[in-house]
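Have a look at the structure below, then the notes.
Let's turn to chain A:
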Amino acid sequence: MPGTYIPSEYLPVAIIFLFAALIGLGALVAGLLVRPRRPYVQKLYPYESGNPPVGEPRYKFSVKFYIIAMLFVVFDVEAVFLYPWAVAYDKLGIFGFVEMMLFIFILLIGYIYVWKKGAFNWE
Partner candidate 1 sequence: MEMETTISLLDIRPLVPELTMICVGLIVILLDLIVRKKEVVAIVGIAGTLVALYGTYKLYGFYEPQSAFSGMFVLDGYSNFFKLIFYLNIILTICISFKYMAIEKASFGEYYALLMFATTGMMIMASAADLIVLYLGLELMALSTYILAGITRKRQRSNEAALKYFFLGAFSSAFLLYGISLTYGLTGTTNLREIASALQTLDLNGSPIMYLGLIFMIVAFGFKIALAPFHMWAPDVYEGAPTSITAFMSVGPKAAGFAVLGRVLFGAFAGMQVQWASILIPMAVLTMAVGSIIALAQTNIKRMLAYSSIAHAGYMLLGVITGTTGGLMSTVNYLAIYLFMNIGAFAIVIMLRREGFQGENIEDYMGLSKSHPLASALMLIFMFSLAGIPPTAGFIGKFYVFMEVIKAGYVYLAIIAVAFSAISAFFYLRVVMYIYMKDPKEEVVLTRSPSMSIALAVTAMMVLILGIFPSFLLNLVRYSILG
Partner candidate 2 sequence: MLKYTLIPLLPFLSFLINILFGRNFIKDRAHWIAVPAVVGSFLLAVSAFLDVAGGRDINVNIYSWIVSGSFNVSVGFLIDRLSAIMLIVVTSISTLIFIYSIGYMHGDGGYYRFFAYLSLFVFSMLILVMANNFLLMYFGWEAVGLCSYFLIGYWFHKKSAADAGKKAFIVNRFGDFGFGLGVILIFLTFGSMDYMQVFGEAGGIAGQTINLLGYDVNLITLICLLLFCGAVGKSAQVPLHVWLPDAMEGPTPVSALIHAATMVTAGVFMVARCNPLFNLSEVAMNTVAIVGGVTAIFAATIALVQTDIKRVIAYSTVSQLGYMFLALGVGAYSAAIFHLYTHAYFKALLFLGSGSVIHALHDEQNMQKMGGLKKYMPVTYWVFILATLSITGIPFFSGFFSKDEILWRAYLAGDLGKFLWFLGTLAALLTAFYSWRLIYLTFHGKFRGTHEQEEHLHESPPVITVPLMLLAVGAVAAGWVGIPPIFAEHGDKIGEFLAPVLGYPEGEGTHAQEYFVMGASIFVAVAGWIIAYTMYLKKTELPQKLGAAFQPVYKLLFNKYYIDELYSKTIVQPTLKASDKIILGFDTYIIEGIVNGIPNLIGAFSRKLRKIQTGLLSDYGLIMAIGALSIIGVWIFLR
């Protein structure tokens, strides 16, 4: 019946979600109930591979990390787009080629831009 469409095929998926949530929660709750609780100072420290912790855990990262990360994402996505294009190259033909060159060209301009702006200089 149009209009009151209910996707019943998806019911198993929903059941899986439900079970996954229940198992996860169950494990945590079980641990909480079973484990003994005897806290002392050393035990409450954040775990840093056995060394005593130094300084605040909330630490400001330099904004440069973010810039590098963002640039990475951009060019990473570019590479991701290149794969399917390469696979379907024969079907897309000359149109696909021109289209892809334009895409790369635009990113190239972006590359020149960030380079000239000094985004790659760490200092």
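Regarding candidate selection, all candidates are chains of the complex that A comes from, given by their letters.
Here is the rule we go by: contacts are C-beta pairs under 8 Å (C-beta built on N, C-alpha and C of every residue); 3 or more make two chains touch, one makes a residue touch a chain; residues count from 1.
Everything quoted here is computed from the prediction, not taken from an experiment.
By the touch criterion defined above, chain A in this complex contacts candidate 1 out of 1 or 2.
By the touch criterion stated above, chain A contacts candidate 1 in their complex at residues 2-5, 94-95, 98, 106, 109, 112-113, 116-117.
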